[in-house]
Every structure is written in C-alpha cells, then in structure tokens.
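A single protein chain has been omitted; all remaining protein chains appear in their positions.
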Amino acid sequence: MSVTSVPSAGARSATVPLACSTSLPTPSQSAAYIASLGKPTAAEILQDCKDRGRVALQPRCGVGGHEEMKRLLATLEEEARPDLLTLTIDSHTRLKRFGEARRTLHLRPADLNGYPLVAHGWQRGRELNELIDAPLEIRHGSPDARLLFDVSVASGITSFEGGGISYNLPYSKAVPLAESLTAWQDVDRACGELAEHGVIVDRELFGTLTAVLVPPSISLAISVLEAVLATRAGVRCVSVAYPQGGHLVQDVAALRSIPVLAERYLPAGVKVHAVLHEFMGVFPRERGNAEDLILYGALAARLGGASKLITKTYQEAYGIPDTAANVAGLRLADRANSPLLDFVTVDDGRVTEEQRWILDEVADLVEPLLQRPDLIEAVVEAFAEGRLDIPFSASRSARSDIIPRRDATGAIRYRTVGALPFAPARLRRNEELLHAVDGPGEPGIDTLMAGLTGDIDYFRRLFRESEPHTGAHAPGRSRTAAAATPTAPGESRN
Amino acid sequence: MSVTSVPSAGARSATVPLACSTSLPTPSQSAAYIASLGKPTAAEILQDCKDRGRVALQPRCGVGGHEEMKRLLATLEEEARPDLLTLTIDSHTRLKRFGEARRTLHLRPADLNGYPLVAHGWQRGRELNELIDAPLEIRHGSPDARLLFDVSVASGITSFEGGGISYNLPYSKAVPLAESLTAWQDVDRACGELAEHGVIVDRELFGTLTAVLVPPSISLAISVLEAVLATRAGVRCVSVAYPQGGHLVQDVAALRSIPVLAERYLPAGVKVHAVLHEFMGVFPRERGNAEDLILYGALAARLGGASKLITKTYQEAYGIPDTAANVAGLRLADRANSPLLDFVTVDDGRVTEEQRWILDEVADLVEPLLQRPDLIEAVVEAFAEGRLDIPFSASRSARSDIIPRRDATGAIRYRTVGALPFAPARLRRNEELLHAVDGPGEPGIDTLMAGLTGDIDYFRRLFRESEPHTGAHAPGRSRTAAAATPTAPGESRN
Amino acid sequence: MRTLPNQHSAPPTVVLGVAASDSHAVANHLIAHSLRGLGYHVINLGTCTTVEEFAEACEQYPHAEAVVIGSLNGHVHEDLRGLDQAKRSGRITCPVVVGGNLSVGSHKDASAHDRLYAAGVDHILADAAELPRLLDRLRLEGRGARLTDLAAS
Partner (left out) sequence: MRTLPNQHSAPPTVVLGVAASDSHAVANHLIAHSLRGLGYHVINLGTCTTVEEFAEACEQYPHAEAVVIGSLNGHVHEDLRGLDQAKRSGRITCPVVVGGNLSVGSHKDASAHDRLYAAGVDHILADAAELPRLLDRLRLEGRGARLTDLAAS
C-alpha cells in the first residue's frame, strides 16, 4: 500500500501537483526495483556493522540542486566511504511547503538547506540511489511525511527517519500530535507492507528531539513509545537514535540501555539498533575544539556499542558544512573504529549505576501508557497533561515545563520535572545531584537563566571559547593553554 | 666559539666554499640576534608545554627550494599551528656532500629530500626563522654536523637534533664512531658557550636510531650516554627522543622512564624532555589505517607524559608528504591533547612492571661505561665488542648482532642479545616472552626471517593490508571488516 | 538586572517569533524569557511563524515597538517573502528586527544582509544579547519621531 493513496491523505496531497503522486510506482514495483539494485539495504549494513563491532558512519548531507546533490554524494562516498549516506531534506519540504521548496529550487537552489526530494521527484531519487554504493536514508523532520515516504520508497531508499512525536515536537508549531501520530502510523504500516514484499525498511526514531539538554530518559521514553507504535504497525527494523549529551558515562549508559529497553518493551524478532548523534547542541566554533568533540562523540558511540553514528563537522557552529568539512568529519569519527583503541574503556561500574537510573526513569514514563488500549490517545493525553514533556519544544503540543540542568560532573538532570510521573527516589536523586550546582531549593529566575545558558554553552565554555576577549580567533597553542584543565565551567557552578 | 673555527675542522671544511664559513656571525652576535627576534626558544616552548600538560607538536618538513620552504613553513603554521617547526635537511648535506646538494638545488630543487641549509646559507635561514612564530629545530642525520650547526645558530635556530652515536650508526656507513663522537662534542661545547651568552639550545638526541624494531632499552641507553656526554660538554637542555614501537604499555613505560633516567644519570639543573616519534617503522598504506596509527601514537605521547611529539602523515608509506597531508597529520595528533580525553588511561600496573625491566636493562648497558674515565673511548670500545649494539645498522661501527622480535603481545624483545651485558634475569625474561612466539631455542634462519619480516610489517598485517589479494585499494568499509579484531598477526606467531 | 527606564507606564510590547519554515526554538525561548525579565510584554508567536501571522499580531497589538524575528535554518529570505508588501500596505508599521543564522552554508558574506534589507528588514543583529540595547535605541528614536510628528502637526 502506498501511503499517499490512502483516503485520509486526500486533503493533504491536494497541495501537490497530481502528476507527481499518480505516477508513483506501486510498493511491489518499488520492492522489485530495490531488489534489482543489487545493493545492500540500510538494515543489512547496520546488522553487518553490529555483528562486526564496527560503528557504521553516516553524514548529514543535503543541498538543493540535483547536480550539486549528485556531486556531494559521489564525493563523500569517494573520499570518506561512509557506511550509509543521507538525503537531508530542506525545511520547506518538511513542512509540506512544497511550493516554497519548488520556488527556491528554481530561483536559487543554494538557498535551500536540504534536498527537496518531492520537488525533484522519485526518478531523480533513483538516480541518486544508483550513483552510490552505500544505502541512503532520508533524514528530514516532517510531522506528516507520507508523501515524502512514498517518493523515497519509489526512489528505492531503504531507511527513513522520524516518528509521530519526535518529528512533530521539535519540528513544527501547530500540528496536533494526534495528526502526526496518525500520519506516521500510515508510514509504519507501509513499512509493514513492504516487508511482505521482502523489503525491510530501517525506521529510525529521532530520539534527539530538541537536541539541547535533552535528558536521556525523555529521549529514550519517547523512542520506546514510537518503537512500540511502529512495530505494532508492522515495522521490523528500528534504529533508536540518542543525542550525545556530552557526559561520557551518561551517554554510554543511555546507549547501552537501548538493547535492554528493546528486550523489555518490543516484540521479539524486531531488529533494534542503537544510534548516536554526535553532539547536537551548541558546538564549539574553533576547528580544533569542534574536532575534539567529534572524536569524543565517536568514542562514546564505540563504548556504548552503537550500531551507527551520525557525524558532525567542524563547521557545525557556522552553517551547513561544505563537502570537505563533511569528509573530514567522517574521517575523524572513523578513527574511533580503530582496532588500536581496544585499550580505551569507560568506568563500567559508573555506567551500570547510571543505566539503572535511566531505565527506572523510562519505566516511570512509559509503563503507565503502554498499558492503555489506545497508545496514540494515551500519548496525546500525556503530553497535554505534562506526564510526557520535552524541553524547548518548538510545538504547542508539549508544555516544556521540564527544565534540564547539568550537574557538577556535566551530566544532564532535571531541575524541574513538571508533571512527569517520576517515583520519589528518582526525584530525590535529581535534587541531590543538582544541589551541588545551584544550592538547595528552586533557584531564582536570573540564576536559573544564567545557569541554563551556561549549560547550553557547555562545550564552548569548557574550551574557554566564550570568555570575553579570549582568542576565538587564536586557535592552536593559545586555546589549548586555556583549556588544559577539562573541568566543567566554573562560572555556571557555585 | 664557533665549531667550524676549531682547528680539527679544517680538513673537512675544505670541501665548502670559504665565503660561506668565513662570513658567519660570531656566537655572541648570533646570541644577540636570537634575543632580538623576540620569539620564544624551543626550550621555552617545551618547558611551557610540559608545565601545562600539553604535548607539543612538531612536524617533519623540508623541501629543496627556498621559496618552497617558506611556503611550506608558512602554510603549516597558518593551518595547523604546530608548537615547533622543523627544517629537515636533505641527505646530501647530512653526509657533507655539499656539492651534490648544491647541484641538485640548482638543477632540480624538488629532487632534494630536505632543505640544504648550508647551500642556502644562514641569511636565508634567518629569513625562514623570521617568517614564523614557532621556534625552529634542525632535524638531519649528520655524523659530523659542525658546519651545519654553525649555520643553524647563525640563523637563530634554537634546537638542534643529533648525537655522536645516534646520528652516525643509522645515517652513514664508514664514519668511525670516535670521529662522530668528537664532532658532536664540539657541537655540545658550542651549546655550552651559547648558554653563557644567554641562549639555551635544545639538544635533541635521536633515540629513534634505525627506527625499525628498536628495543626500548637500546634506544634509552644510547640516549643516556649521549646525554651524559652532552651535559658534560655544557648542554643545559636535552630532549630524549624515543620511537613509538607500537605496543602501548611498552611505549608509555619507555617514555615514563626518561625522567627517571635523567634523575639517575644526569646532573641536576639540566632540563630534560621526553619526546615521542610517531611510529617510525613500516607504515600502513591506506589512509585510514595510517591515521589510526597516528592517533595511537599521539595518545601514547599523552599517556607517557611526553613534552613533544614528532608527527607523521598518512602519506608516510609513499614518500615525503605534501603540505596538506602534513597539516592533516598535525591536526589529527592534536586531538590527543583534547581536554575531553582525561578518561583515557593505561594499565598503570603493567606500565610500572615494564618500566622496571627497561630501567634494569638500561642500567646493565650503561653503568659499566659511565664508570670509565673516558666515556667516548668506552663507547667506541663497547660497540666494537658488541656490548653496545643496534639492529639493522647502516654503519660498520655497529655489529647488528642483536636481533629484535615482537612477543605475543606485540612488544619488542630481544631474540638474540649478541654480546649485550644483560644480567641473567633479563635474558630469562626475554627468552620466556619470545618462547610463545617461536617455540623454545633458536629458530631456524627461515623461521627467523619470516618472523622478522612479519614483525617489521606489524601494522600492515594488523590492518590486513599485506594479505595477498586483500583490498589495499578498497579503503573504508572493507578494510575495517578485515581489521575488526586487533590481534597481532597470527601468521608470524605459532 | 537591566530594567526599562519607565517601569510605571504600561510595559512596552514586542512581537517575537521564528521564521515560517524554521522550528529552532531554543533561542526563541531564551529571548522571550530575557525580554520578559527586562519588563517587556512579549507576544511570542514561537517557531514556524509566517509573515501573515506577524502582520496579524501587529494589527492586534498596534503599540508593539518592534517585530523581532529569529531565523537559524538559512531560509529567512524565502520565509520573509511578503514582508515588504505587509509593510507597504501598512499592516506592519513598527521596525522589523532580524537575527540568527541568515543564509545557508558555512561561508558567510554580506549579501545575505543586503537581501534582507531590500526585503523590508530594518535591523539585523548577530547576537540576541544586543537586542535590549537596540530596542532602547528604537524607543528613543520612536519617541523622537513621535515628538517630531507632534511638532509638525
């Protein structure tokens, strides 16, 4: 079944030229095309890497023009041989502003922050797919991705990111959760149908959410809910993405929690992969510092047993990276796959302790909902009542009552839990851990804002980039002089 | 005193146009020039880095033409900000083949494998020095470096590599040790004189020797002897270079031995720095593998507490690197200075154990000699009798009776000790450790040669580069597939 | 904390939001918080706000001192199409301030700013921290302008 052919999609697809959607191949035609491609699917690559203990690498990459996109993919593959490649979709397309995407594409393709696949059409998608050896994933941020999904499948693309929560709350203002959850249920059902045609689509869940100071249990709880919905709808391969927060023990604990959660909450037989996004918050601006963080992220992925790592570049703080920077980011991250680094380990005792708390918090959040007969309804209600929540929501559908902070070691905790249904033990631990940072009780709004800003700018501060009159323009020697002691930034502590 | 003005140098300098040597400034003029430069000396940078816990970075770099050399230094400084920069001298100049150096410089400067400083002259040396912020070191390989030293000092260069043993045995065939030791005594005395003029020259000893499978105790013993000679002659700042052998615990133990040896055998007040050379043997050919090794080396330097690291590039296996590769090598190595890597540690128990054996072996080698009234004479005798020796000597002055091998963990041991005066406990340990590799007793010549070749090609084998029909031309995915298990190459074991 | 000069009068109003195709929320949350902390009445339209929504808010809050628009995703040019028209038709009368990351790519040049000025933007800031000072200046200039209006009438 093609998602765009279901009746409920009618109203939406009115905004799209008919020619485009009617000419789409059927799922069985797409399945045959995919089989004929003779390249591995994303799910196969992920399983292969997981079996070999290699962290698969994948860049973000998307530019507006088709020829430019071809060049970008071909160069990335030639120079860095990532295990998987990406079509990052522009933000007009994500929000179904297809007209704006098309206009910009025709007037100034370089003004697009991604590849407008729907505007280009599935034939061009196939052209991209055939150009390269690595399987492609569509990375976007569409609350309603049904048309995009159909075009992707028609292009022979075997990995598709998103979810009804994770591609709504960070990515739009006014799309009701019930709507995005239903739209994604259609996508997931289509994956189920494709599986019957022999094509396993890797469905990656965007646990990264709003990316900035996302507490691990929030990220993982939402992924669990999306994964349960997806597998119930027929999805057979789930990648659970988690954003590097920057505290090694916490990040490793979160990654290592993913197989445990899968075991606990997902049907047997579903393939589940842990995915790490290299640091998703405010990036350092100096190349060396950014590269330190990139390597650190890649090591976290290795130590956490991730199947895949989504890479960043040293240009992250500035804008969409150029190809050379993207290649450099992939190459650097690949060092963490080095067979020479087996001696690099993490304190397993601390990881286990942290992991226990994460799993308990996730249980507090998801278990009451999983018992409900209608999980979509339960999720919508929970967000409305603040029993689920995310910080810094772009959407009105989440309250953003929870306020994250970093504790004295840099781990992300809850300063304010809002209405999250955490057991008292969890609340006490959070309070204790943040006690050292702001003192007891609720801090004043000024202290809170200053502290929060410091936590957001954590790595820039750690590298002393954001101190007044400190050499943001004097890399190398001088910066390292300042950053020799890797302590958390004193300013935002007490 | 200028080295080239001493009478003993007369015969030698006849091969050089007089104009060049007579126009050299006096040491006190050079000292005044160095003071006027207003840039830190190499010794100051090293001390600063040591104090800050940063590993100073320094590339190898040298091309024939002057303008090309200027561009090379300027680009390296601009793009990678190494803490120190190098003039690598071409091999004609090293061997006082000044005529050949000059001819090649005029006919085809790109045919030179380094910068012929003597042919260019000290005025150009000053021009290079003034072009860049970082202090320069002369890296060469001259059994008799007196003229080169004088030109270097006249150029205002404050760091000079070499030694009467370490720049003879690996670098020439027929220069008698007594000759090179005396020539280097002149250089060291000149450093003493410069110190009286207020200029501390960093004298780096080339413990790397023949670079391939050099047992740590050989490298360190020879450096101790050279350091004792140097400090007796007036040198105040000594850098002891040690070549990464590729076994982390052994390399860290060797580096951490350097301050202990300094404490034990050198006069108080002399500044001593540990320097690591990134792997000096046969380099992997694929970029990713070479880069894994580069990062591994840089981490060894950090963990071993080195003051400085001499970097390599991913082009090492192919030839003298281009500038971009050199920049990339520096940048990658700098990641090991990351404040985010404090969690990376080494098994201190194993390091201490290894270090104890290294120190004992060094003591066996050097203590009998240090008691002799004439240390130069003692050294010459010891090499003649095989009580000192190096593997794969280029020179007839060493027997190369010792045969190194890697043990089952990859550490470098002695298969054959020749006439080295090791105590029985040391011999027993070496035998035991190699037992696992070749079985008991002396292996046949075939086994030995096959094993030795495997040990020389250690990293190419570890990365499965040298297997027949394995993708030397298929980097990325496929190579890592093969190299997922970082065990020592099974073929050369039993 | 810096506060407004005339706390006794009605708090000054600003209309705040993020451009139409852009869902980056963090800076928007922080700017709203900090302006409120400084005593502003902030009409925060949040992320993904079209020019039409900004114009409607201006009509609803005619005393708004400025429209403050963030954009990080590089799409600000397309997203502000129609701003010029909204100003010319008198739907938006107060100054329009834009800040964030104003073009696609890591290599920036001045042309992005030129294009924005041409499209009806009055002020461009690099850092949200500069916002209070600019708003103060605009208020002074605005008062000056109003005085001039009075004198001329």
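All chains are identified by letter, namely A, B and C, in their written order; residue positions are counted from 1 within each chain.
As a working rule, a contact is a pair of C-beta atoms (placed from the backbone, for glycine too) under 8 Å apart; a residue touches a chain by one contact, two chains touch by 3 or more.
Nothing here was measured: the structure is a model prediction, and the numbers come from that model.
Here the chain not displayed is in touch, across the complete complex, with B. Interface note: of B:T41, B:T104 or B:Q355, the residue touching the hidden chain in the full complex is B:T104.
Across B:S28, B:T75, B:T182 or B:S400, the residue that sits in touch with the chain not pictured is B:S400.
Check B:K50, B:H92 or B:R387 against the missing chain and you find that the one touching it is B:H92. One of B:K173, B:R356, B:R372 or B:R428 touches the chain omitted from the figure, and that residue is B:K173. Where chain B meets the chain that is not shown, the touching residues are 90-92, 94-95, 97, 100, 103-104, 108, 110-113, 141, 170-174, 210, 212, 315, 318-322, 325, 392-396, 400, 445-446, 449, 452-453, 456.
Operating definition for what follows: only the chains that are shown with their structure count from here on.
Contact topology of the protein chains: linear, an open path with no closing contact.
The centroid of the Cα atoms in chain A and the matching centroid in chain B are 46 Å apart. Across the assembly, chain A contributes no residue in contact with two or more other chains.
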